[in-house]
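Take this structure first; my questions come after.
Removed from the display is one protein chain of the complex; every other protein chain stays in position.
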Amino acid sequence: MRILVVNPNTTVAMTRKIADAARQIASPGTEIMAITSPFGPASIEGYFDEATSLNGLLQAIHRAENYDAVVIACFDDTGLDAARCLTDKPVIGIGEAAYRCAAMVSNKFSVVTTLARSVPALEHNLARYGMAHQCVKVRSSEVAVLDLEDNNPAACRKIEAEIEAAIADDKAEAIVLGCAGMADLADSLSQRYQLPVLDGLACAVALAESLVRLKLRTSRLGGYASPPAHKLQLAFGSDPVAA
Amino acid sequence: MRILVVNPNTTVAMTRKIADAARQIASPGTEIMAITSPFGPASIEGYFDEATSLNGLLQAIHRAENYDAVVIACFDDTGLDAARCLTDKPVIGIGEAAYRCAAMVSNKFSVVTTLARSVPALEHNLARYGMAHQCVKVRSSEVAVLDLEDNNPAACRKIEAEIEAAIADDKAEAIVLGCAGMADLADSLSQRYQLPVLDGLACAVALAESLVRLKLRTSRLGGYASPPAHKLQLAFGSDPVAA
Amino acid sequence: MRILVVNPNTTVAMTRKIADAARQIASPGTEIMAITSPFGPASIEGYFDEATSLNGLLQAIHRAENYDAVVIACFDDTGLDAARCLTDKPVIGIGEAAYRCAAMVSNKFSVVTTLARSVPALEHNLARYGMAHQCVKVRSSEVAVLDLEDNNPAACRKIEAEIEAAIADDKAEAIVLGCAGMADLADSLSQRYQLPVLDGLACAVALAESLVRLKLRTSRLGGYASPPAHKLQLAFGSDPVAA
Amino acid sequence: MRILVVNPNTTVAMTRKIADAARQIASPGTEIMAITSPFGPASIEGYFDEATSLNGLLQAIHRAENYDAVVIACFDDTGLDAARCLTDKPVIGIGEAAYRCAAMVSNKFSVVTTLARSVPALEHNLARYGMAHQCVKVRSSEVAVLDLEDNNPAACRKIEAEIEAAIADDKAEAIVLGCAGMADLADSLSQRYQLPVLDGLACAVALAESLVRLKLRTSRLGGYASPPAHKLQLAFGSDPVAA
Amino acid sequence: MRILVVNPNTTVAMTRKIADAARQIASPGTEIMAITSPFGPASIEGYFDEATSLNGLLQAIHRAENYDAVVIACFDDTGLDAARCLTDKPVIGIGEAAYRCAAMVSNKFSVVTTLARSVPALEHNLARYGMAHQCVKVRSSEVAVLDLEDNNPAACRKIEAEIEAAIADDKAEAIVLGCAGMADLADSLSQRYQLPVLDGLACAVALAESLVRLKLRTSRLGGYASPPAHKLQLAFGSDPVAA
Partner (left out) sequence: MRILVVNPNTTVAMTRKIADAARQIASPGTEIMAITSPFGPASIEGYFDEATSLNGLLQAIHRAENYDAVVIACFDDTGLDAARCLTDKPVIGIGEAAYRCAAMVSNKFSVVTTLARSVPALEHNLARYGMAHQCVKVRSSEVAVLDLEDNNPAACRKIEAEIEAAIADDKAEAIVLGCAGMADLADSLSQRYQLPVLDGLACAVALAESLVRLKLRTSRLGGYASPPAHKLQLAFGSDPVAA
């Protein structure tokens, strides 16, 4: 099986990190095709970045071939609904994946994300997925996405402080790391704090494999109906300006 | 005062219709600047069109000048959050405006929109705005957006049938017309059925005037913080391909 | 257009203050008719005051003439539903108005009101309007309504302390002032704390103008149907005891 | 123990019917003091009647003496919150009582009430009490309150038709009769349809006895704090006009 | 009338304490039959104990005779739904009873229970009963159920500390004691803190009397339909091992 993992920002170093993390979790026989959005913002932090990353993200998915499922590797689940209109293969956002997995191993959890500006977008997603009652709090560590690249100790310490507060104050039974760039921290934090610490990317790859194995396709009735051909042509046709 | 009304699809005829409707409701002294998205889909029907209209819509707002408020003239409230990051002037979606006005003149209402594929997106918006308990049902008339251009009788009859069902079955006390293209039907339908029939565009222009008069600005704390300059530059810079 | 602003308590000095504030926000050409409830409590702080103010409030509206919209100038939105049965002109409560405007300029907000005893009534309103998820907290400053008359510094300091806590602890992106008597503080507090601070009275006047301009009438179907003539006669007839 | 049952409308015949029904359910040793509101509407059907009945209702409670609990005998639970400020004895509304009892003998229930205009007020109460998810539907039989006085067969047939629809379509496991005037129908309807049919008045009397036996008092902290003496004096003092 | 009070754990000393408390609240003429589960855990603290107590609890109810109502004397409301299938007599859990009574004497309340492991189960019950919006917080005192047997001062002090926090931080207007073993503390705590402190056992006995007097039976339509005879036979037949 081939899973298309799309980094909806344009930072190639992050795509590489994501690809590595995805391959670590993928089953034998699962091929990870990690691609970078061809244009758009270098990191996705809040509503504006989400919006301006969409065309690049969707074009990347549209031009890809021979995949069995798509993972959108941004914790805001940018473009999830639109991507589900674009292909009947399963499409999974790493935020949604992390929340659904956390809900199966805990009664309630907290999210530790990057900047305060991202919090409302995540809270809206949680409400929409029906997870607002299981997520006690979305906590911002005030670490920028790209600062996570270096695993610098100050960034790690801020994240740890939020986890400690989540356990003590929120009575969180699990922690969801709210940024694709935190993928490599999950294991050591889980060891250290003795509770499940979930990385959305790994969750999404694992769930994508499940949906493929289940032969589930995105429904074509209702909200995820395919766009008419002329709209696809317009959006992704020969004129990249239109994209 | 000057209100920027953005048609996020590229159909100029619809922009003209929208501009006319906006001017009818605008107070003396309010100038309506109606603009058409420079690129993107010709109509917005569901998630995919929403996503692919965003860059054009945001660029149009970014390049506009000398406005006091923005109205996004698409009933899906496409790009509302992202646009609120782009300017601290009030930004109002016509869907949100219609729901909030309907809630002030009725206990509960139903929405009559175009195609079934648009319904889930509207339902998500209603839930997010806290309106799910006041909206009894989102009904699709199976009239396509662009078919509304001609005021053809078959399209009107389908819309009327849904209004009649909303009154009889949903016990709706008001009707929200769920498409910018239905703007010119509201008055006659309200007369005919003797209940408030709301057109979102008119509601949004009126609320925009209110927010301007109240000197309210979109908050810059939290989710609507301005994007950093380099991200604006990247999104709307000299290279329109990137937009 | 003429907007009837009803102070549902009997404190004439507060009516004067309310009238001034309403006139400041009203458009040129809008006439503000501010009236004081003819009998009932001198201030409205909680459920009991709400209930005992209703007959005076409704009688005042019933006897008024030549208005295009009604504003109920009490943050508890006392009598809002009953008043909507009394006239098909739009009727707006200042609490509802403030919440709906706050929701258009922020992702979430907190309310700063007077006494603890008023908090549950406001929380019930927020839930009913579908705003419970956008209002992080209703905070009481323990300043009595009538103490606000003098703009005394101790009262102001208590209000400021709650705003500071709302920003720091609630991550509120906007503040709603939860008392008609705080109307004159909104602008300076907004300047000082650099976020939207909303006064419900101004919001209600602005929204009332909008609804009038939209020619929206309160629905006569269902919950807001007109009472039969004999009930109006009984309630507001020649025998004021019955009122 | 003495239970004060207040009919908040002024129809003495209905008070008599209510008193009879209350005495049938009361335990030996429980005295029912049934009183009629001294002024206000002759029946309570919707928001306007609710509002205009409040002063009479509250005055009646205020002037009563030597009671251990209060039952407000109107299915809209008119004045429930205000009455709870007026006395620390338990105060129970017949709507709330019926819903809470229905929730203990069924998974979900439907309400059959009188006129369509009353439905939104009941729906708001259900939401506020946290019962919206257990009440499948509030059905109006289009029988006016005072038409129930004669037990006329046409009125009964309309009520039965709604019960039949509630069982078949709503999958209701119990029926709540949504009007104090339907009290005498509960037993025969329960027999006929073989499911619990609840009369709110009986439920409220029974719950009132329970709360008295439990020595529970209405909390004086927060929303139900006693009004200050001068407000009570003003509302119920020597000048009944002011009431 | 005869009320069957079932202690679903096997600690006979606790059954005795429960029986005494039940008799204190029971009306003259009400007989309390207190029985102990024949097998299962010695205390119920969380999901596992709930599950393993069910067979003993249900068998005890099944074998009981001549009762008019059942009270399940565990604050988790263990087995409430299953017991309602077993008899059409009213069945009341002490948790549900406490919440419903607290909701009639306060706007919002907090729960003080034993161990952290019990909290999620209580939170689920609150959500299911529609009480999540009225219960501000479920607080664990970290006092084990069986430590309550001795009324030891350290345990009491921990409970008091949580009550003080609930009043100050949660703005709770009433306190629900979340364990059958706290029954004897309610009165003195209510005196001390001057707000309603509710013991679920007393509430349940009082509500059971009410439902019996109302002649209400658990509905046999839908979810509480009787199990077929062969399933009862299998569960409670001659071989207690199988039970």
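We just call them A, B, C, D and E in the order they show up, numbering each chain from 1.
Note that contacts are C-beta pairs under 8 Å (C-beta built on N, C-alpha and C of every residue); 3 or more make two chains touch, one makes a residue touch a chain.
Since we're looking at a predicted model, the values are computed, not measured.
Although it is not drawn, the missing chain touches A, B, D, E when the whole complex is taken into account. Among A:95, A:181 or A:223, only A:223 touches the chain that is left out of the view. Of the candidate positions E:49, E:96 or E:173, contact with the hidden chain is made by E:49. Not every partner is drawn; the one left out touches subunit D at residues 107-108, 133, 171. With the whole complex as reference, residues 25, 27, 90, 92, 96, 100-101, 103-108, 129-134, 167, 171-174, 187, 194-196, 198, 202-203, 206-207, 209-211, 213-224 of subunit A touch the missing chain. If you put the missing chain back, the residues of subunit B touching it would be 116, 119-120, 123, 127, 132.
In the analysis below, only the chains that are shown with their structure count from here on.
Counting steps between touching chains, the shortest path from subunit B to subunit C takes 1. Contact with both subunit A and subunit B is made by C. The interface with the greater number of C-beta contacts, when C-E is set against D-E, is D-E. Note on chain placement: the centre of subunit D and the centre of subunit E lie 28 Å apart, centres being C-alpha means. Centre to centre, using the average C-alpha position, subunit A and subunit D are separated by 52 Å. Of all residues in subunit A, those touching 2 or more other chains are 116, 119-120, 127, listed in ascending order.
Taken as a graph of touching chains, this assembly fits none of the simple shapes: it is neither a line, a ring, a star nor a complete graph.
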